[in-house]
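For this view, one protein chain was removed and the others were kept in their places.
Should a chain be cited, it is by its letter among A, B, C and D, assigned in written order, with residues numbered from 1 in that chain.
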Amino acid sequence: MIWVDTIVQGVLLGGLYALFAAGLSLVFGVMRLVNLAHGDLIVLGAFLILVIVSALGLNPFLAALVALPVMFCLGWGLQFVVLNRTLGDDILPPLLVTFGLSIVIQNALLEGFSADSRRISVGGLEAASVSLGPIAVGVMPLLTFLSAVAVIIALNALFYRTALGRAFRATSDDPVTAGLMGVDPKRLFATATGIAMIVVTIAALYLGTRSNFDPTIGPARLIYAFEAVIIGGLGSFWGTLAGGVIIGVAQTMGAAINPEWQILSGHVAFLLVLLFRPRGLFPRAND
Amino acid sequence: MTALLETKGLTARYGDFQALFGVDLRLDAGETVAIIGANGAGKTTLMRSIAGVLANGPGEVLFDGQPIGALPAAQVMARGIAMVPEGRKLFPSLSVEENLLMGAYGRKVEGPWRLDTVYDLFPVLKERRNNPGTALSGGQQQMVAIGRALMSNPRVLLCDEISLGLAPVVIRDIYAAFPQIRAAGASIVIVEQDIGQALKVADRVSCMMEGRVTLTGRPAELSREDIHAAYFGVHA
Amino acid sequence: QGAAVKIGYVSPQTGPLAAFAEADSFIIDGFKAAAQAAGLNVEVIVKDSQSNPNRAAQVANELIVQDGISLMLVASTPETTNPVTTTCEAEEIPCISTVAPWQPWFIGQQANPGDPSSWRPFDSSFHFFWGLEDVIAVFTNMWAQVETNKQVGGLFPNDGDGNAWGDANVGFPPVLSEQGYTLTDPGRYQNLTDDFSSQINAFKQANAEIITGVMIPPDFTTFWNQARQQGFAPKVASIGKAILFPQAVEALGNAGHNLSSEVWWTPSHPFKSSLTGQSAADLAGGFTQATGRPWTQPIGFVHALFEVAADVIKRASDPTDSAAMVEAIAATKLDTIVGPLSWGDGPLPPFAQKNVAKTPLVGGQWRLKDGGGYDLVITDNKTAPMIPVGGQMEAIA
Amino acid sequence: MSAPASSAWRVETRTRAATGFSVFAVLLVAIAFAAPFFVSRSLLQDLFLILTMLVLAQNWNLLAGYAGLVSVGQQAFVGFGAYAMFACVSLGGLDPILAVLIAGVAAAMLSVATGFFVFRLQGAYFAIGTWVVAEVVRLVLAQWRALGGGTGTSLPNAAIRDMAAVQWIAEAFSVRSAQAADILTYWLALILCCATIGFIYWLLRTRQGLGLSAVRDNQEAARSVGVDARRIKWAVYVSVAFVTGMAGALIYVQKARISPDAAFSVVDWTAYVIFIVVIGGIGTLEGPIIGVIVFFLLQKTLADYGSWYLLVLGLIGIAIMLFAPRGLWGLFSDRTGIQFFPVRRILKGGPSTDHQGTRGGPHG
Partner (left out) sequence: MQPVLDISAVNKRFGALTVADAVTFSLAPGEALGIIGPNGAGKSTLFNLITGNLQVDGGRIVFDGTDVTNAPPMQRCLMGIGRTFQIPQPFVKLTVFENLLVAGTFGSRKLEAEVAARCGDILIQTGLIGRANVPAGQLSLLERKRLELARALATNPKVLLLDEIAGGLTEGECAALVGTIRDIHASGISIIWIEHVLHALNSVVERLLVLDFGKVIGMGRPNDIMASKAVREIYLGLDV
């Protein structure tokens, strides 16, 4: 029974990681941009939601809704003004600029909000649980997982059912030829980052309600998000979800043996997957 | 009468390397112009400069009398200049149909070319509509590339080496579509190494060598020797 | 009078540990004013460790080598105190540290922490705070007030505090078994863990009614939420570090009610500052007035650190001479705002006698106030009867 | 196109600026060795910091700038080297100086083990792979109870005092042993730094270095002319790990206290190092030298402004990357054509003497 519970909890945890990773996957998939500031952007989102909650007295879910357009614009501008300049064959410029950005965001938040531990409260929902047979599952982790699935479904629909998604894929294949089709790659990339920031906002909501956060907490989970994206394979959203779940389950299984191995097992699972599938589980055919 | 599309003294460079030296080209409405020239003469460079993919140096590109030389590719395309790029350049992640739909992404105007009329033009594509574009034969890929460009109902169609790497039968099939494309109202610039093919479809021919136009004329007026000289830089 | 005596002070003013240092400038301003009034010619050079142990060692070195300080003061968690103390030891500069239980401070700086026979006292470093024996006593005293099955679940991370609290020799395990408690300790987890279901399962299986440990705030929140979601409801939860600061408890919403913790200092501690004569309540009130923020426990200790500094400088034959300063520190007998302090005579094992001075410790519970927010109520004072209790221990509803 | 005529060909690498610089460099190194005689201790410690960061930066630059292996996991070797040194000294009772050497070997061995894994990955995957590997090494070492686990541990004071030559230096300079240890570690750092720069410069001037430049420019073509790209990259990866491990060990001899979070800090040992290289100019030997000086000055002037310091540092890094991607040295060298470490082989002599001279940037 404990093993079942361990796996279920791991899957739910994987949902959280997939949520952290989905925005990264989008940005990585469309423009090969390795965004080291992703974790900090999630924290930024959490602070934004917190500010909205305390300023307008809104329910956190509504506050996240209010934050969405703000974060979209922020992402759009960031990509258009700064990150577009770093794209190219060389992987260093994006690594460096986003790392710089990560430091800037962290320290700006420290200046603005101090190092205090914060929390977005969702009241009774925090402790609520539903029982699935003999296993008690928290409502918030379940919501997190379901949101992750919803985000993945939505991103897939966007990618495979809309003209915009087509343009994303085409531009990702070949920005120059996409230009001949009337795509302005710079704006398109900005839109992609804007959408990624919408996902970031959703991730921020769950980060902020699950546990405490402070301005420096972002990078700690970034590595799991990257692992999820890479395990899944570049450009596969379902793969990203699978990657998140693999890491989540590896962590809880490792912890069940001994909590010392919890985080290590997640990393080891990642290394093992890559040892056998260096391009991830569901790589795109052409890369 | 102003030309539909005109370049005046167009230059272009790749870094330190100058690829075009003051190219003048003119395309009137309804006309088909062929550009011929050896490998590396600068034909593709000229197409790319017009389409806005390549930032061009001094010199002008006029479309309907308006300067478009400084516009990015997306805006050139939105005004009605579509290109079939050298090497077809299909999007490997997209199916045939999605590739075609991409063609209308930046310019959605009513016109003769829609998904169904493109399928009528190249019926074989309809059968393969859900295949990845890159799983087709070279000739079929070329059809997708042409169809994709047509989807925006362009006023000018730039075709770069559409016969490249294709068997003669396939080339014949593809060129068989040209009368229909012209009839539907597009003016065409084709780049072609196959001189015979070029002379057959074109109203006028320009020959390029080392970044310059060395000869222009109507096919009937041009002698073998002239062409040969312009093409290879020497008299045969 | 000659040149000013230079005091170096290192604390984590930015980064994740910054809450420990939030009162620094308030206290140092107070100290400077008081020192001047007392005719002391001192200069305080403040450095920020950025919550980073590498940086802490580096700034300590700068203080010693560049600024030529005569006395090092350092506060707040082993991550700050240990690198600074190690540096001072090597440089033979007198160093006084606080706000870290003495074991992680002392044992954490031994070359082989696993081998007690190899432990050596320090030459020039001195520490004042309580120790694990105190917090264990306080916790078990509190637990004794509530009817339980004596099954305890332990949550000890793999960090300076966690390794010390969970240590099989000096930590909780031996004392708990002595007192008839059964400890379930699943193992050292890494900080910033996102899932505690393995611990919760282990505690459920052991039917634990008491939870204890020393956690960082985000981890405790994660644990506590997950425990409630999975239907694990202990009667008592006594946690170090995580619920130290009122903001952290408030971040738990209503779920912080009746969580218990060790209490090192409150405004109701019956002590006065040897420097300013202020009572604990005055000091806390002054801080709230100056900054608009609620009082926190480190305030008293940082203040006491400067009290000792002033006292030592007054007494030292030559405050710029290391040996003289070390001698003066070792001879300290001072009633500070955190209680009486003296080195060399505490209830400590022989190896720590010289370098450690202990301060009183009591236990308390966070209680929800009617209008929102929390009060810290002292519920056990058996270990320090001079500190008044404010109520009885209550089981978590 | 005339017929081949073997005649007196000559190949030169020297430039006038470089000849001038080499005289200056020899002088500088001599002065640097003598520094303990006349500079203050705090300056000496600053110099130690600069030298060790420079070693790390030159190594990362060799890896990323010359071999195209962008690693964000160099902290694995810093930390592993440091832990190996601690183990040798605290548990094995060895002299710290010997332990530093052993630490280098240990780090090289670690790199062989991890190389099998990370060399399966390319580009951004490689970068993230190295980061994960470093995390794994950190988490594993955090379980090593004898060295304090997650708590960390300190070097016994006696170990430093009894270090070879410390007593001797203490007497010669009549200083306390802590200061003597500083002098010794400074000299070691200076030797390590000179050896690193010398090694890299030597490497670049050998045919392996030429092969490395070729691989970086065009791997396919390099393979086609007989360059074993894989072997060269492996060799670079392992030797970088060796030196990085030694630097890590040396840094921690001086710090005397270690904990997993500090020793495996991605920010301290990789991110700052990358900043240094990029600010100075990647793919040049001069760049990291400029970079480390700029970095150090920034740190000195801004460190007391808390979060603002890091904020400004981040902004400067972003600005340099966006507006001067070849770094400060690149800006300078592009304008003046000056190089202090020329590696370009210039062909002289031969039957026709009218060769065009050369100017322009270095290989990078």
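Following the convention adopted for this analysis, a residue touches a chain if its C-beta (ideal position, glycine included) is under 8 Å from a C-beta of that chain, and two chains touch if they have at least 3 such contacts.
Quick caveat: nothing in here was measured; it's all calculated off a predicted structure.
A.B. asks: I'd like the shown chains that the missing chain touches, ordered by label.
C.D. replies: When the full complex is considered, the omitted chain touches B, D.
A.B. asks: Looking at D:Ser40, D:Gln167 or D:Asn218, which residue reaches the missing chain?
C.D. replies: Among D:Ser40, D:Gln167 or D:Asn218, only D:Asn218 touches the chain that is not shown.
A.B. asks: Looking at D:Val39, D:Val105 or D:Leu210, which residue reaches the missing chain?
C.D. replies: Candidates D:Val39, D:Val105 or D:Leu210; residue touching the omitted chain: D:Leu210.
A.B. asks: If the missing chain were put back, which residues of subunit D would it touch?
C.D. replies: 1-7, 9, 11, 207, 210-211, 213-214, 216-218, 220-229, 344-347, 349-352, 354-358, 360-361, 363-364
A.B. asks: List the residues of subunit B that touch the chain left out of this view.
C.D. replies: Missing-chain contacts on subunit B: residues 15-17, 38-41, 134-138, 164-168, 171, 194-197, 210, 224, 232-234.
Simple rule for what comes next: only the chains that are shown with their structure count from here on.
A.B. asks: Grab the C-alpha centre of each chain and report whichever is closest to the global C-alpha centre.
C.D. replies: A
A.B. asks: Of the other chains, whose C-alpha centre is the longest way from the centre of subunit D?
C.D. replies: Between subunit D and the rest, the longest centre separation is with B.
A.B. asks: Calculate how many whole Å lie between the centre of subunit A and the centre of subunit D, each centre taken as the average of the chain's C-alpha atoms.
C.D. replies: Going by mean C-alpha positions, subunit A sits 34 Å from subunit D.
A.B. asks: Compute the distance, rounded to whole Å, between the mean C-alpha positions of subunit B and subunit C.
C.D. replies: 76
A.B. asks: Could you check subunit C for residues that touch two or more other chains and list them?
C.D. replies: 14, 158, 188, 190
A.B. asks: Residues of subunit D that touch two or more other chains: which are they?
C.D. replies: 139, 143, 307, 310
A.B. asks: Which pairs of chains touch each other?
C.D. replies: Here the touching pairs of chains are A-B, A-C, A-D, C-D.
A.B. asks: Using the touch rule from the top, collect the residues of subunit C that touch subunit A in their complex.
C.D. replies: That would be residues 14-19, 22, 51, 158, 186-190, 192-195, 197-199, 201, 205, 217-219, 221-222, 225-226, 228-231, 245, 247-248, 251-253, 255 of subunit C.
A.B. asks: Considering only the defined contacts, which subunit A positions touch subunit C in the complex?
C.D. replies: Residue list for subunit A touching subunit C: 2, 5-6, 9-10, 13, 16, 107, 110, 114-119, 121, 123, 126-129, 136-141, 210-214, 216-217, 220-221, 248, 251-252, 255-256, 258-260, 262-263.
A.B. asks: Inside the complex, what are the residues of subunit C that reach subunit D?
C.D. replies: Per the stated touch rule, the residues are 13-14, 47-48, 50, 52-54, 57-58, 61-62, 65-66, 78-79, 82-83, 86-87, 89-92, 104, 108-114, 120, 123, 157-160, 162-164, 188, 190.
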